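The complex appears here minus one protein chain, its other protein chains still in place.
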Amino acid sequence: MGKYIALTGAESAAFAMKQINPDVVAAYPITPQTPVAMKFSEYVANGEVNTEYVTVESEHSAMSATVGAAAAGARAMTATASNGLALMWEIVYIASSMRLPILMAVVNRALSGPINIHGDHSDAMGARDSGWIQIFNENNQEVYDSFIMALRIAEHPDVLTPAMVCQDGFITSHSVENVMPLTNEQVQKFIGKKKFKGLITADKPFTMGPLDLQDYYFEHKKQQHEAMKKVFAVVEEVQNEYAKEFGRKYSVIEEYRTEDADTIIMGLNSVMGNVKTVVDSAREKGIKIGAVKPRFFRPFPVDYLRDLLPKFKAVVVLDRSDSFGAMPPLYSETLAALYGIENAPMIKGYIHGLGGRDTNLAMIETVVDNLQKLKDTGEGNLTFEYLGVRE
Amino acid sequence: MTETKKGWKDLPIGGNILEAGNSQHYFTGTWRTYKPITDLDKCINCLQCWMFCPDNSIVIKDGKMDGQDYDHCKGCGVCAAICPVKAIDMIKEEK
Partner (left out) sequence: MALTLKDLINKQIPLNGGHRMCGGCPVPVIVKQVLMSTDHPKIIGNATGCLEVATTIYPYTAWNHPWIHNAFENVAATVSGIEAAHNALSRIGEVPEHNKDAKFIAFAGDGGTYDIGLQSLSGALERGHNMLYVCYDNEGYMNTGIQRSSATPIGANTTTTPIGSESYGKTQSRKDLLSIVAAHHIPYAASTSPHNWMDAMKKSKKAIETQGPTFLLYFAPCIPGWKIPSDVWKKLSETAVKTCFWPLIEFEDGKWSLTGESKLIAEGKMPKIPVEEFLKSQGRFKHLFTDKNKHVIEIIQKDVDKSWNYYKGLAGY
């Protein structure tokens, strides 16, 4: 194990990428992802990696070049945020359909318009059906560890599916924290050698990306569907190995003070830091509350939630994105996961923090109060609303 | 040309086609309405037809032009049109 170093969230992603030492990185600057690309470019400039860095002219070309590189048989990565991910959209789907184990650092930022550079999850949530694995991360250490584990998950022969490693724009990406990295040797040993072949590395010529019509497209989609179903088995295996080797134990769903809790707050990424602080202070007041943080949104941990959530009487789900005219993503998918379960908890949703609006402790304390009301009286069950918006 | 369609468990992943050039198992000869007939006695082996055939359907045997591959020839008539000695005739295909 190395020693603690001070890194921002963006630098944590770049540092993990450096230690993985990918063959090709193609990325384009966009706030607040830019420091990932900048830091990685420094590693290239200083000869610390063997990577070909393709300085593309857009995110569309970033994903396109990354697809080309991975299809050729290279370990290939990119990074983006917000409108950059939106510009990639078309090729994001193609990457997963080609079953290329690409890694992408996503620094979550609000989608335009109006243009806004700060953190919310509308970018990644829009890509939730793109066939990518999506890992959400609360802090810099998690970003780092997820990156290393994501490579193993994405490249696993049962999976061969690209993965996004998400963190909140500015809140995480630009905040410095102590991060305990592995050594280069540990990372290389953990990730191992590439097992997949591509256009350059295969023994024989083959064709990728053909026209796939009514008679076969459906079967290829089913293959993607089945690969996603195998992800959590691989995740468990990789997490266990990571814990055994390096002492840091991750799970598909992180639980915080849930042992005797009757209410919990659930959410993704950095807001869960504040939630944990509020849980601690509520606990001091004798409220039996905990926090639940899914680390994966794709695949969605349906079975895990069906096992876990009936232990509680009431649940609040925080979404950092809206799905205009429908229920927000984490809330709606959690509801769907719980359908038909006896003893399913009461549930309420909040849309918070859009465009980087701070979800502060006072707001979460209000949520705690409402959550207790929900538990005691059922008030607000199966509803969702904006948190902290001005009327 | 009937193919047994494989299910998702047996197909290669990613939509990849692993056998290069397997379109030769697909017969586009059925598209023809006119058929090229070559008079090999007239043919001077200039091989222009080989260069300009879009369907790789000029048969070469021992370095010489040896008629057309009717499994794949679509009957476009390019070979007949460009033949400098008019050794190729296009005749109506009989079905």
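Each chain gets a letter, A and B, in the order it is written, and its residues are counted from 1.
We adopt the following convention: contacts are C-beta pairs under 8 Å (C-beta built on N, C-alpha and C of every residue); 3 or more make two chains touch, one makes a residue touch a chain.
Just so you know, these numbers come straight off a predicted model, no measurement behind them.
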{"item": "Touch criterion as defined above, residue of A:I200, A:A336 or A:V389 at the omitted chain", "value": "A:I200"}
{"item": "Chain not shown: contacting residue from A:A13, A:I30, A:A71 or A:A127", "value": "A:A71"}
{"item": "Selected residue (touches chain absent from view) among A:S58, A:N240 or A:N360", "value": "A:S58"}
{"item": "Interface with the unshown chain - residue positions in subunit B", "value": "3, 15, 17, 19-28, 31-32, 46-48, 50-57, 60, 63, 69, 71-78, 80-82"}
{"item": "Contact footprint on subunit A, counting only the chain that is left out", "value": "23-24, 26, 50-52, 54-58, 60-62, 64-74, 76, 90-91, 94, 194, 198-203, 205-213, 215-216"}
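In this text, only the chains that are shown with their structure count from here on.
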{"item": "Centroid distance [mean C-alpha coordinates] between subunit B and subunit A, Å", "value": "52"}
{"item": "Partner subunit B, residues of subunit A touching it in the complex", "value": "97-100, 160, 204-210, 212, 215-216, 219-220, 222-223, 226-227"}
{"item": "Interfacial residue positions of subunit B with respect to subunit A in the complex", "value": "5-8, 11, 13-20"}
